[in-house]
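Removed: one protein chain of the complex. Kept in place: all other protein chains.
Per-chain residue numbering starts at 1, and chain names A, B and C are given in the order in which the chains are listed.
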Amino acid sequence: MAYSTEKLSEEKVFKDPVHRYIHVRDRVIWDLVGTKEFQRLRRIKQLGTTFLTFHGAEHSRFNHSLGVYEIVRRIIDDVFAGRPEWNDEDRLLTLCAALLHDLGHGPFSHSFEKVFDFDHEDFTRAIILGDTEVNKVLSKAGKDFPEKVAEVIAKTSEKKLVVSLISSQIDADRMDYLQRDAYFTGVSYGQFDMERILRVMRPREDQVVIKKSGMHAVEDYIMSRYQMYWQVYFHPVSRSAEVLLSKILHRAKDLFERNYTFKNKPVHFYSFFNNQAKLEDYLKLDEAVILYYFQIWQEEEDAILSDLCRRFVNRNLFKYAEFDPAKEYKKLAQLTKLFIQADLDPEYYLVVDSSSDLPYDFYRPGEEGERLPIHLLMKNGELRELSRESEIVDAISGKRRTDHKLYYPADFLFDDTENKEIKQQIRALLEI
Amino acid sequence: MAYSTEKLSEEKVFKDPVHRYIHVRDRVIWDLVGTKEFQRLRRIKQLGTTFLTFHGAEHSRFNHSLGVYEIVRRIIDDVFAGRPEWNDEDRLLTLCAALLHDLGHGPFSHSFEKVFDFDHEDFTRAIILGDTEVNKVLSKAGKDFPEKVAEVIAKTSEKKLVVSLISSQIDADRMDYLQRDAYFTGVSYGQFDMERILRVMRPREDQVVIKKSGMHAVEDYIMSRYQMYWQVYFHPVSRSAEVLLSKILHRAKDLFERNYTFKNKPVHFYSFFNNQAKLEDYLKLDEAVILYYFQIWQEEEDAILSDLCRRFVNRNLFKYAEFDPAKEYKKLAQLTKLFIQADLDPEYYLVVDSSSDLPYDFYRPGEEGERLPIHLLMKNGELRELSRESEIVDAISGKRRTDHKLYYPADFLFDDTENKEIKQQIRALLEI
Amino acid sequence: MAYSTEKLSEEKVFKDPVHRYIHVRDRVIWDLVGTKEFQRLRRIKQLGTTFLTFHGAEHSRFNHSLGVYEIVRRIIDDVFAGRPEWNDEDRLLTLCAALLHDLGHGPFSHSFEKVFDFDHEDFTRAIILGDTEVNKVLSKAGKDFPEKVAEVIAKTSEKKLVVSLISSQIDADRMDYLQRDAYFTGVSYGQFDMERILRVMRPREDQVVIKKSGMHAVEDYIMSRYQMYWQVYFHPVSRSAEVLLSKILHRAKDLFERNYTFKNKPVHFYSFFNNQAKLEDYLKLDEAVILYYFQIWQEEEDAILSDLCRRFVNRNLFKYAEFDPAKEYKKLAQLTKLFIQADLDPEYYLVVDSSSDLPYDFYRPGEEGERLPIHLLMKNGELRELSRESEIVDAISGKRRTDHKLYYPADFLFDDTENKEIKQQIRALLEI
Partner (left out) sequence: MAYSTEKLSEEKVFKDPVHRYIHVRDRVIWDLVGTKEFQRLRRIKQLGTTFLTFHGAEHSRFNHSLGVYEIVRRIIDDVFAGRPEWNDEDRLLTLCAALLHDLGHGPFSHSFEKVFDFDHEDFTRAIILGDTEVNKVLSKAGKDFPEKVAEVIAKTSEKKLVVSLISSQIDADRMDYLQRDAYFTGVSYGQFDMERILRVMRPREDQVVIKKSGMHAVEDYIMSRYQMYWQVYFHPVSRSAEVLLSKILHRAKDLFERNYTFKNKPVHFYSFFNNQAKLEDYLKLDEAVILYYFQIWQEEEDAILSDLCRRFVNRNLFKYAEFDPAKEYKKLAQLTKLFIQADLDPEYYLVVDSSSDLPYDFYRPGEEGERLPIHLLMKNGELRELSRESEIVDAISGKRRTDHKLYYPADFLFDDTENKEIKQQIRALLEI
């Protein structure tokens, strides 16, 4: 039997708190889960620093990746199988792309990529196509197979239907993370009737569409997404932890560039500091390694680095104030000046963070970030864009919401042993 | 107002997936949660290596500690408050002991303590009484207060009722971990009607007792405990990961004692290798640090250490066979000999692991591990030991169940490039 | 001790699937639950005919009434107690009004009241003030007490805060029924974080307000309400059963007025047919009695009555088509003519049903159906109307949505044994 169609002698299951069980029958999938590149995802948290706000959110990307796979498997095996619009030859391709879509994520991805200026999607591609265990498994299933999987994940594949199952405004990725993040944080907002949505999904040439009768379940899903963004993902305290993380990496890089002598050499970071990170370097990184450095950097002589690390490790976060850039840019300038006078480097201790989200968008061809809209399949066979049918979705469609906050170390500002008067001025400006 | 009775201006809550919300009103509790020793528990998993079997089980001891606190708070504030048998002066003492009862746990406690021969309870005591942030907070609440808290946790306190809330056969510790571990692993076994049990708890001088009308809820709790032990805690695959972990630590210590030169000096381990670990050394350890070493040890020259670390990091675990020591000791000896011939050190590659549990026990005074039985409060005011009233509990009471398994590296045994014949003999003996 | 403040010697609990337990401590509440007028609510379904669409929805108003009581109890005892804005003397009044707010509901209220032209709220008042067991209990708690309870339920009480707990756009009534109806139907839409909402409720002189920090939980509640209306309460199949029910009652009344001779005299209906129903008559009615008549009316000689009853009892419902009155009024007239030609009385067999809902409204003083808006309590102590702060609520605020359907007996229309050609014309018009 060809490796690509080989089945395990007996179905294997993973116990999963969100989907109850994750079922694996395909040899290729089983082998991929066993690769060290996939196992590495166990050491990368799904929600980065969010566990410092919601203590339950300690789950890893390994969890989530299995979940996305399982949702796609159910769509294919339970809903699409046998439908003429679905080509079952794409089954394995879709399952592999689902399982591996987050493979290139690094530790605390968001901040890490920003500070060191790269895109984890490049590493996803590199892992799939490079000299890795994952590549070996995929190549065994077909010479071009790794390239095909990479294209689906990169959204450059011609198989638009397959792409839409994994990356669209209603895809398996989102459906898993909303439910999973809700489960582990303990908030109730992420719940929606996924089983219903799966049952009304229909394959079309270009994308997956939703039978009209499932519209309300989709509305509920979009509201869940909206709530999860503002209640969990953009929670101001989580963003505070993210600010700290980002500033630590920033400071370490800065010190390195200024030839500062670290007590313990941060060898795992060198290639990132130099902008020359190779796949091999990247794969050695995980959150344990990062946290190890944060731990030992608490004892560095550089006051800023050691302070920021102590804050992160012991969860002594910055506080925040509302900030309206359009109206308060002068106040920010003033605060900046005062922070310098108070001997607090504003680069690290006075930080504006902005979050912005578009809960759903219809199609705006040619515009940046153009998004494929959700289409409803009407009884007469026509397709209608969701916001034309749903009042609720129409009401929020295309409306970007943005929130700005100003982060600062309250404990320092209340410590009047030095620069008392300046700090009083700062506090007055911040109204604290 | 005295610090020990000071309330926060507004109640604080933590969102918790198991208890929905954890409520904090007391300044002392709030301050304890903020100490770095307590925050350290975020970096120690509640179930050690179990996440390699149940991928959801990535939750920390920080989670669990808050949960135990919350259960005790509900018992005191919602059930005991106002009852003449309960002395409300013990409230803060009980809450602090609940919150801090696991404070001394280190990374992967179980194996770590066994290999380096110490007891985490000594470190709990050391943290509470030593030069720590936790001690500062407790001391502020009363000069003798740290000592009192330590005594409750150590079960040496005269306040037996308080002790029984935290350590007995039906205590807040167990009630939290059964539910929490069930939630995060996704198994259904850990569920029982805790709300019912809390409502029927009554304070008595020596211990908390249970109103007879709640007996069935207690039966259900004991069955949950039984199932969780055998389905989750003693799962043979988790034990396989634990075997690996223990053997890595063992090997590293052994190499150190034989003056092996590590590529990277394992400075965090020195005091443990030397049996001279101080509180300061201990507090620097967490699972990130341990995992960091396992990562870099993959590149050590010692073949055993690097192999074991690679196995752990990439989840390439040992397989297992049933093993009956009473009948198969000769087979074990024979296998040992063959492993040596096959160049596989049996110390590291042929491991017997035994698990044993006593789901519930009545009182056996004077015997080792004597346990306080659960008492039912009958309508007429008498107390009756649980197993005298419950047929189910009686059926399993005092019956120790033990399970032995033999762990070995199946991949090595099937690699016939060397020692082919010996390996064939081994496989024949293991029936694989 | 005064009866109005008397406590039970031990708290009583009801096991409730929605709130887990319902707690009763007050003697008055316990005695009210035991009255025969309150027990009668067990024989009236919460959702009338909805069980014919969602088979789980067989729960009674007894369930719901206890639920509303429990929510109010938690607000008062866990959140309001001790706050200066809350007058604890209103506690019993609020609890009683919550428990009894639906007391006057009759069997299949909605249709029953419309056909026989009365308002169940008048009967609620009559039960509370009349010669009933409920009145006896309330009077024992205070001479004016029944009147006060009746005023709160009728929303004529001066105690606006108390009224708003039971009747407003975010009251205990709605919070219970959304969750309860979701639980019993099995849909997921009705879930929202009630515990969070309760915790952020604050008493103000005129109404209960919501702390700003709980706004997202309120948004979620409003979306739940929206979804439950359109997914469950206005489900076209449930409305079909309601159409049938209404037409049965209508037909029976009509026959009575035309001096038709019933095989079994419908004595329980006489006073309703005559528009002279007294409290005593009303209390004898419940859904068992109604269903009994529907059963025996299956054997009446009147073809319409017996047909409609057989349809209801055996769930052989009318089918439906979309209907737009503005555009299709001519089609309706044409169908009416054809139905008459086909010997199908359009009064009973061609029915337009309209449903309409306003998910949330801000204040429109003076307008019909004016509704008290939800107010958010800002950090600075100001109150802001919800839709001014919430984009989502703003988007749907004040927007009435209406749906019309045309109901008809498809089986008759496809039975071509008689009037074949006319039926073909009807089917062509209905596009079936």
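Details
Keep this in mind: a contact is a pair of C-beta atoms (placed from the backbone, for glycine too) under 8 Å apart; a residue touches a chain by one contact, two chains touch by 3 or more.
Since we're looking at a predicted model, the values are computed, not measured.
Listed by label, the shown chains that the missing chain touches in the whole complex are A, B, C. Between the chain not shown and the residues C:211, C:315 or C:401, the one that touches is C:315. Touching the missing chain, out of C:4, C:63 or C:109, is residue C:63. Within the set C:7, C:55 or C:136, the residue that contacts the chain not displayed is C:55.
Residue C:43 is the one among C:43, C:211 or C:384 that touches the chain not shown. Among C:145, C:184, C:282 or C:297, the one in contact with the hidden chain is C:184. Considering the full assembly, B:192 is the residue among B:192, B:272 or B:348 that touches the omitted chain.
Against the chain not shown here, chain B presents residues 187-189, 191-193, 216, 219-220, 223, 226-227, 230-231, 391-392, 395-396, 399, 401.
The omitted chain makes contact with chain A at the following residues, 13, 20-21, 195, 199.
As for the chain not pictured, it touches chain C at residues 14-18, 20, 34, 36, 39, 42-43, 51-52, 54-56, 58-60, 62-63, 66, 183-187, 284, 286-289, 291-292, 295, 313-316.
Throughout what follows, only the chains that are shown with their structure count from here on.
We define each chain's centre as the mean of its Cα atoms; on that basis chain A and chain B are separated by 32 Å. Once the centre of each chain is set as its mean CA position, chain B and chain C turn out to be 52 Å apart. Mean C-alpha positions place chain A and chain C at a centre distance of 44 Å. Residue positions of chain A touching 2 or more other chains: 187.
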